[in-house]
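Please read through the structure below; I'll follow up with questions.
Note that one protein chain of the assembly has been removed; the remaining protein chains are unaltered in position.
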Amino acid sequence: METTSVENSGVTRSDLPLRVINSTPEAIAKGKSRVKRSFRQIRTETVFRHTLTILGGLMVVLVLGIMLTLVVKSVPSIKALGIKYLWSSTWDPVHDIYGAAPFLVGTLVTSFLALIISIPFSLAVAIFLGEYYPKGWLPNFLKNAVELIAAVPSVIYGFWAVAVLVPIVRSLETHVGAQPIGNGILASSLILAVMVIPYAASLGRSMIQLTPSSLKEAAYGLGATRWEVIRRVILPYTKSGLFAGILLSLGRALGETMAVTMVIGNTSRMPTSIFDLGNTMASVIANEFVEADKPVYVSALMELGLVLFLVTVVINMIGKKIIDRFTND
Amino acid sequence: MELRSVKYRIAKNYGFKALVMIFAFACVIPLLFILFFIVSKGITQINWHFLTRIPKPVGESGGGIANALVGSVLIVLMAVVIAIPIGILGGIYLSENKKGRLAYWSRLCTDVLQGVPSIVIGIVAYFWIVKPFGFSALSGSIALAIMMLPIVVRSTEETLKLLPSSLQEAGFALGMPFHRVIFKVIVPVGTSGILSGVMLAVARISGETAPLLFTALGNNYLSWNIFGTMHSLPKLIYDYSTSAYDEWKNLAWGASFVLLLWVLLLNLLTKLITRKWKVQL
Partner (left out) sequence: MIMKKNWLSLRSTITIAALALGSMVTAFSLVSCGGGGGAATGGDSTAGNSDALLGAGSSFDYILFSKQFSQYNQANGLKVNYQSVGSGAGISQLTNKTVDFGASDAVMNGKQDSALSSPAIHIPVTAGAVALSYNLPGVKDTLNLTPDIIAGMYLGTITKWNDPKIAAANKGVKLPSNAILIAHRSDGSGTTNIFTTYLAKVSPDWNTKVGKGSAVNWPTGIGGKGSEGVSGTVKGTEGAIGYVEMSYAIQNKIPFARVQNKAGAFITPTIASVTAAANVQIPPDSKVSLTNTDAPDGYPISGFSWVIIYKEQNYNGRSLDRATKLLKLLSWMIHDGQQYSAALNYAPLSPAAVNVGDAILKTATYDGKPILP
């Protein structure tokens, strides 16, 4: 919208010649007030437009502010510990030794394990809803159920995991012969897997529905079965879209805090097996932030927050870029 | 030879379909399990005392979740009040400016903000607000509002983008100023979409714990003071779920039930609105 048309639209239009309108004193006064009113209107409009622009820019300010705070607060830790913070594996607040490696490993292992467990399920839901039954009451039920999985708050997942999942894992561990703790990497990966199913599933479904039907019909015309169409036409076509969905699920899994921290065991040691206890970056921040009393301690935790922020942002951005490119092709 | 091959392919086809269906519906099992568990354990806790008393000290029975309930309502309400005007206006800006440098960056940052883990927002809010001003429910609301913003902005933008431009242009042609076109023509038409976006955002933040851990902290008493610490349902569940006292664990079950019910209700309402008004979100 150009400014000129807005400015013009507030001003009077009339079919009478100007000379007639502007000649009488009343008309002159009316005309003056109209012009005043329209100037006022234009001012309000401009203020409104500027407000919109400022609020639009607020998002940018917020994100920049968050990044700035994280970086500024991490500086003491970066200065004191340097880059080897990322691969040292001792986290000893008493002696002021900090190393993020156990938490990086914990985060990556739980997230990737959760992803691997959840992919078959998300993919199945996506194919089922996207290809087999796009409409109908049964798929509607499934779609709503899967969306519900995303709606349940994380702390409730954690609570349920503590009460139900951990004993199940414990008995599994007794059967397998590992130490029957229950908590640990395996349990948190399982609950994470349940929590991230909806993200890949819904994105995958939209991607699959975007496959041009001409491609599918050509395949059917050549005598392919449903399975073959899926395998050889749809999946290759939507490969990047599905990958983006998986990335989104990964991003979600990396940042998940509550359910993980209630189940993972909260130890600062490097985990050695999936039955072992561990910790993730988000969980360590949640546990130790309120009591970090030394500046380097606080700063080390902020540095973890910074790493978490950067990793999740990058993964989400890559996912979004892939989706954009896919939907614009 | 050919016949067998075709039969094999058809068998594989049905086999795959069965596999997909099994896996797809298997997803629902943990959800049903969880819902059943929470409902069965929680519903027995709900009674008038439960909703109107505060938790008792360890060893005494008969407590309730009143302070957490009131706290959650207040904190979420404040977050909504903060986030709605900013979010809707931001969404309007993005829908009015489809191209343009600021709009591009703003859209990017909205997506970035949506992906930021809630715990990171919590610690940032601690430094911005709690360090200078102390623990308060308001700081918790601000943290939650920051989490709500991307959802509200995005859904407003999507809703408004779907409206035909002829609506706007008709308004302008009649000589209406911009703000009036927006508030009297565009937004009323897009209300259902915007509303569903807001409700989804509220459902999401109602269950968030991590940002509240370092901002609103918690309060053992029923408090209406938004400048002081305040309890909330997710915090109560988090605190009491790992405790060893059965009374507290029961409170946590009841609170989980209430929270779940609230979130499910919001989601249901959103679905009804989108279905009734046929809005694409």
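Per-chain numbering from 1; labels A and B assigned in written order.
In this section, contacts are C-beta pairs under 8 Å (C-beta built on N, C-alpha and C of every residue); 3 or more make two chains touch, one makes a residue touch a chain.
All figures in this text were calculated on a predicted structure; none of them were measured in a lab.
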{"item": "Contacts of the hidden chain among displayed chains", "value": "A, B"}
{"item": "Omitted-chain contact residue, chosen from A:I54, A:L235 or A:I274", "value": "A:I54"}
{"item": "Touch with the omitted chain, as defined above, among B:S106, B:S141, B:N219 or B:S232", "value": "B:N219"}
{"item": "Contact residue for the chain not shown (choose from A:V35, A:V72, A:I168 or A:A218)", "value": "A:V72"}
{"item": "Missing-partner contacts on subunit B, residue numbers", "value": "56-59, 127-128, 130-136, 217-221, 223, 225, 227-229, 239, 242-245"}
{"item": "Missing-partner contacts on subunit A, residue numbers", "value": "3-4, 7, 42-43, 46-47, 49-50, 53-54, 57, 61, 65, 68-69, 72, 90-95, 166-167, 170, 179-183, 265-269, 277, 287-288, 290-295"}
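As a working rule, only the chains that are shown with their structure count from here on.
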{"item": "Residues of subunit B touching subunit A in the complex", "value": "9-10, 12-13, 15-17, 19-28, 30-31, 33-34, 37-38, 86, 89-90, 92-94, 96-97, 102-103, 105-106, 108-121, 123-124, 126-128, 146, 149-150, 153, 172-173, 175-179, 182, 203-204, 206-210, 213-214, 234, 237-238, 241-242, 252, 256, 259-260, 263-264, 267, 271"}
{"item": "Subunit A to subunit B touching residues, read off their complex", "value": "1, 5-6, 9-10, 41-42, 44-45, 48-49, 51-53, 55-60, 62-66, 69-70, 73, 120-121, 123-125, 127-129, 132, 142, 144-149, 151-160, 162-164, 194, 197, 201, 225-228, 230, 251, 254-258, 262, 282, 285-286, 289-290, 301-302, 305, 308-309, 312-313, 315-317, 320"}
